[in-house]
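Here's a structure for you.
The complex appears here without one of its protein chains, the remainder shown in place.
Just so it is clear, A and B label the chains in written order, and each chain counts residues from 1 on its own.
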Amino acid sequence: MPSPSEPTRDAAPIISLRDVRLSFGAFEVLRGISFDVARGEVVCIIGPSGSGKSSLIRCINGLNPLGGGSITVCGIDVGDPKLDKRALRRRVGIVFQQYNLFPHKTVLQNVMMAPLKVLREPRAEVEARARALISKVRLDGKENAWPGELSGGQQQRVAIARSLAMRPDVMLFDEVTAALDPETVKEVLNTIRDLAAEGMTCILVTHEMGFAREIADHVYFTDQGVIVEHGPPAELFGAPADLRTRQFLDQVL
Amino acid sequence: MSARAFRLPAALARPGAPALMPRPRLWMGLVLLAGFALSVAVAEAQQAAAGRPGALAVLRQWTPFILQGFALNLGMSFLAMAIATVLGLGLGLMQIARSPVLRLPAKFVTHLFRNSPWLVILFAVMYLTPFQMRLPQLGLVMIPDWVKATAAFSLPVMANISEILRGAVNSIPKGQWESAESLAFTRGQTLREIILPQCIKRMIPAWMNWYALLALATPMASILGVHEAVGNAQAAMEAAGSRPEFLGPFYLFLMGLFFVYIYPISLLTRRLERRYAVTL
Partner (left out) sequence: MIPDLIGPWLAELHRSTGLNFVVFYDGFEYRRFVAGAVLSLQLIAAALAVSLVVGVIGAWAQGARLAPVRWLMGAYIEVFRNTPPMVQMLFFYFALGAYTPQIDAGGYYEPMITAFGWALISLGVFGGAFNVEIFRAGLEAVPKSTHEAAESLGFSRWQIYLYVTLPLAFRISLPALTNNLVSLAKTTSLAYVISVPEMTFTLSRVWSDHVNVPEMMLVLFVFYVGIVTIIAAGLHLLERRLALPGYGQ
């Protein structure tokens, strides 16, 4: 997969960040982040807690307002004050650390709800697609289960299916395995791996270094609101140039 | 009413924890005062036109009388609360007893008095208890109406305190019972030394809440002739000529009187609820 700094056949990057800034009160969380993501690329963002990784992801789908700079997703300017947020969110799907399934709906209803109510697609079509997605995340037979009856890993896979039901162009993953037991982490990572292999553009914030190394096309290391270093995983993990990167990797690997 | 007029509550609490009301401000009671002032102004205008003493003057004249009645309301509330607390705790302990001989009657009494309207209980006690009793030292003694009313008010509160105790005991984690048992405590010792001391703090906000409800129920005694604040106010209005312009100011005055007494109690209760923060 080509890296963003090289010209590709797919000319324009699907996501473009330029000097993104964000502050919570007096505290500057993001201090000038810039990078591009090409269509079909898998990008991992790693870094210590508080480096602004989650805030960055949430800026991309409009949950956090930008404090400066610009983000363009599929041609939509996220910083535009007259932004149609729903149009943005039809293109960008997100999976959270806490799955956040709707507890009062069954698995199938959770997956079907947004396409039905937001996209207003016909029920038969939505149901067929939902069942296919549930099958794809390997939860066949659980369509009528309630979220409370599922394990964390199962709930997270439902959350992924729910986001995929909207047919996004980009999927964001915000530390999706951080709240799971080690055994269930694997099932979720397998699902993400399949997704990436099919060509979905993915941005993952993660602590799973091994996984990042395996599936990422490009890895960004952030610390204190800036990108310290980036590169293909072999380079970043194998021969980190910056001291801070080395220190971080020493701690986590 | 556009969608933008509605803002989702900002400070959403930790999942599952009940959120608390925004800090109540004393000036919220000013709405009551505002209504009071308005009705007085209207009454004054009407009276001035007719050349008779205004509602405010009449009210001022009768205020001491009404306050005398209010003292009786307070007295009834303290006495009833004391009785209800003692009996309620006893009833509650009976409800958690192991022997059905103790438990079932206690459950029945609690259920009965929790599910009956206070007014009906008041009627029952007023009509069905004798108006005089033969006491050992004192001979034949008249039982005043307010004593009967106090007893009547204490019954539902007793039942609710019994429930509060039961709820508090149930909210103590099972682990406490198990460790006590493992240390060879008897059930009685466990309750006395370990469980009940932990319950007291949790019960206090609910207990205070029931006091407030009790105090707000005492005006019902006026229906049966007790000379408390509302009864006295109604008598005062009659004595001053039963003019319709008095109704607003007098009733608002009564509401204000109770509000000034109960609101601080309510605020204190909420502060204690926040501090102890266990839902029974």
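The rule is short, and it goes like this: a residue touches a chain if its C-beta (ideal position, glycine included) is under 8 Å from a C-beta of that chain, and two chains touch if they have at least 3 such contacts.
Because the structure is a prediction, the values reported are computed rather than measured.
Chemist: Among the options A:47, A:147, A:225 or A:240, which residue touches the chain absent from this view?
Modeler: Touching the chain that is not displayed is residue A:147.
Chemist: Among A:25, A:75, A:103 or A:182, which one is in touch with the chain left out?
Modeler: Of the candidates A:25, A:75, A:103 or A:182, A:103 is in touch with the missing chain.
Chemist: Hey, which of B:67, B:86 or B:112 is the one touching the hidden chain?
Modeler: Here the residue in touch with the unshown chain is B:112.
Chemist: Hey, which chain A residues sit against the chain that's not shown?
Modeler: Interface residues of chain A facing the absent chain: 61, 63, 85-86, 89-90, 93-94, 96, 98, 100-104, 113-114, 117-119, 146-150, 159, 162-163, 166.
Chemist: Kindly note down the residues of chain B that lie in touch with the hidden chain.
Modeler: Against the missing chain, chain B presents residues 3-9, 11-13, 15-19, 21-22, 24-25, 28-32, 39, 112, 115-120, 123-124, 127-128, 212, 216-220, 223, 230, 244, 247-248, 251-252, 254-255, 258-259, 262-263, 266.
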